[in-house]
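The complex is shown incomplete by one protein chain, all other protein chains being positioned as in the whole.
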C-alpha cells in the first residue's frame, strides 16, 4: 500500500485529497454519507469576522460541464463558526483548514488572528480570489500590490500554516505564485472559480441574481491544470490543485503537473463520495505504477523532445 | 421577416453569424455542405506574411464540453492564400475577413498592408491573442504596451475595416477593449481560445505535442459571455461575441450581453450546419419577440433591481 | 440519509404528461417520511453536474415511487430509464411534514406534483380530511382515486373547467371555509406553485390556521452544503435569515416565511 500522506510545508495531510471550500459546508452536512476521517482535509466554507448573509437567489445555474455560482460568501462569522461547528469538527482527526476572507486588510488580519488560538484548526486558506473583496478599487486577487499587502499582513498575524488561494483571471499566474511565496505563504491553492455569467434569453435576465458568478466543474479543468503547471515551475512551496476534479485521473493530472495535493469541489454535489473514489484511485494508480508516494509522481510530466518547454508556444 | 443585417462600423454583414477563424478553413472545405452566401461572414484561418508549418501532432484533444488545440497557425502565407483561395472566395457574396498575425509589429504591418489592395477582402481581424507571438518577452494580447503598439501600427497600415481579437486571459478585459477602441479599431472580437492543457496520466505526457493549447467549445461560453458583457460596457465600437456557441440560444446570450454579431467556432466540427441553424434561430427569436433587428436586442440584458450592476459583486 | 446506487423496477406513463418511476431502494424507501425528497443523479447526463430533487410519492416495502413531468433537460432524460437501469440516489432528504395531530382536521392543498408529494401524508394521517387540488386542465389533476380510497374528500378546480370547478383552488377553499360547521382546528398542508402557496399562507395567517407549505427551490447539493436553495425566513428578533430549503425545509410553517421575497 503506497504512502498517501503528503506534506504541505508544516502541515501533514493523511491523504492528498481535500474537499474544496464552499462545496462541503462546515463538515456535518456530508458526515452522514462520508467518514470525514478518510479525507485529506476539510477546507470549510469561507469565514469572515462578522456574520454575512450572502447574495439574493438564484445563486447557482448549471452550464455545460459546469456550475455557475454567486453564493456570496454567507457565513456565521468567525465566532459563530467556532461555536457552532468546531466542537463537531474536533471529534474527527481530519485536518481542518479554515478558508478566510475580509473586505479590508484589517479584517483579514482580525479573522486570521481570531483562529490562532482555536483548538482543532490546522491551517488557514486565504481567499483573496473573491472578486468582491475590495480595498479602495483594488482587488486583492488580481492587483499585485493589494495581493502582497494582504498576504504579508496575514502572514505576520498568524502562526498557523498559511495557504494562499490564487485567482485564475490574471495574465501571469507565475507572478502571483511567486509573490505569495515571497510574502511567506506555506502553500498556494488554485484555482478558485472563474468569473463568468449566463443569460436566460427568454426573460433577458442573468441566470444569477448577482448577474455574474464563478464557473466551476469539469469545464475549467484544462484551464486549472495549465495554471497549476505554470505555478509549479515558478515556486518551490507546495501547491493544492483545484478545478473540475471528478475522478482519480483528473486529480493525477494535477499531481503530474506539479501539485502536492488536490481538492474536490463541485463534484461532491454530483457524487458525495467523489473525494473517497479519487483517493482510492490515486492509491491504485501509485501501486500499479510501483510508486511509493504521491511525491514521487509529483511534477513528473514528460514534455518530451518535440514538445515546447516554455509556456509561450503557439496555439491555434 | 426581421432584418438580420448588422453593421460593424464600416462593415455590413448580411447576418450576425460569422464562422470563427481557424474553424472553417479558407472557405472551400465546407462549401460542399453549406451555402457560403448564407453566412454573415467567413473569418479565414490566421494568415502570416510567410508560409508557416505549425505544430507537431497531436494537435487537438477532446475535453469536457470542449476542445484543446495547439494547431500552431499553419498557413500558406499571404501570397499563397491570395493565390490559392481568393479566386474561390470571390465567387461568393459573403464578406471575407482575413485573420492576420505576425511575430513582430513589422510583420503585422506587412501582412496587413499586403491585403489592402486585394479584391474581395472585406476586413482584417487582428489576432493578437496567440500566446506565441512575441516581441522581446512581451505578449501582444496580454501586455498593454505591445497591444497598443501593434493595434496602432496596423491601423495606420490599412484602410480596411479593422477588428481586433482580444485575449481572454487578462485580469481586466475593459482596459484592452478601450485601448483597441482608442487606437482606432472598428470593432473588437472576443474571445480567443483559453490557455489550457491536459495530461495523459498513463504515459504522463501532455495530450498535445505542444504541451499547452487553447480551450474552446461550450466549456468556455459562460466565461466568454462575461467578458463580452464587460467589454460592451467599456466601449462603443461593435463587438463580435465568440466562445462555445452551438445553438441560437447561445448566440442570443452574447447579443443580449452586448455583441453586435457572433462567430461559431468549434461547433462547426460537431455539426457543420450550426452556423445556419444559429442564424435561423435568431431570426425566429426576433420574430417571436416582435423585434425588428438584431440591434434592438443588443445589450438588452435586464439586470433588475436586486442584481448588482457592476462586475465587482461577490461570488462563491 | 444514504447515497446509493438503486435499480429501476419500472417506469410507466401516468397522466397529464406525468410519468411514474418505481425504484428498488430497500434502504431508503422504509425511512422516507411524508414530505421528504430524494436527490437523483440522472444517468446519461454527463454534461450536467447537478442532481435533480423529487418528492417521494409512495413507498411500498423496499420500493419508492416518483411522479414526475418532463419539463427540462433532466426530467426529459429520465424518461429513457428502463427497468434494470441503475441510478444514484441520495435520501431521504429534508425535514418533511410534521405529523397531523389527532383532534385536528387535516386539509391538503396541492397543484402539480404537490398531489404526489402529499400522498404519504394523507396515508399516515390519523383521520382523513379534505384535499383541494388545482390545475390548469383535467389531466393536471392527479391521484384523485388514491386519495379517495384513503377516505379523503377531494375537491378539484381547473382553470379551464374541464374537471371540477372552473377557477383556482383558493376559490373552492374559500367557499368550503365559508360554510364549514365543524369546529376542529385545521392543519393545512400545501405543496404546489409558489403563488398557490402564498395564497394559502395569506388565508392561513388571516384565519389562524396552522399551515405548512413545502417550497420548491433550485437545489445544488441537496444536503445543506452549498447554500443554493435558501429562502428568507423571519427571525424572532424581527430580522430575517436565509434558511436552506433542503435541510431546514422543504416544509416551513407558513408564518415563518418572508413572503415579500418573490
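The first chain written gets the first letter, and so on, giving A, B and C; residue counts start at 1 in each chain.
Here is the rule we use: contacts are C-beta pairs under 8 Å (C-beta built on N, C-alpha and C of every residue); 3 or more make two chains touch, one makes a residue touch a chain.
Computed from a prediction, not measured in an experiment: that's the story for all the values here.
J.: Which candidate, C:46, C:153 or C:175, sits in contact with the chain we can't see?
T.: C:46
J.: Looking beyond the chains shown, say which of B:15, B:193 or B:268 touches the absent one.
T.: Counting the whole complex, the residue in contact with the absent chain is B:268.
J.: Return the single residue from B:8, B:67, B:211 or B:257 that touches the missing chain.
T.: Looking across B:8, B:67, B:211 or B:257, the contact with the absent chain belongs to B:67.
J.: At which residues does chain B meet the chain that is not included here?
T.: Output for chain B: 22-25, 29-30, 32-33, 45, 53-54, 57-60, 62, 64-67, 69, 71, 74, 217-218, 266-273.
J.: For chain C, which residues reach the chain that was dropped from this view?
T.: 44-47
Note that in this section only the chains that are shown with their structure count from here on.
J.: Just grab the chain with the largest centre-to-centre distance to chain B, centres being mean Cα coordinates.
T.: Result for max centroid distance from chain B is chain C.
J.: Most central chain by CA mean?
T.: A
J.: From the C-alpha centre of chain B to that of chain C, how far is it in Å?
T.: Computed from C-alpha means, the inter-chain centre distance equals 48 Å.
J.: Hey, how far is the Cα centre of chain A from the one of chain C, in Å?
T.: 37
J.: With centres defined as the mean C-alpha position, give me the chain A-chain B separation in Å.
T.: 32
J.: Any chance you could list the residues of chain C touching two or more other chains?
T.: Correct list: 47.
J.: Using the touch definition from the top, which residues of chain A touch two or more other chains?
T.: Within chain A, residues 22, 54, 64-66, 69, 71, 218 contact more than one other chain.
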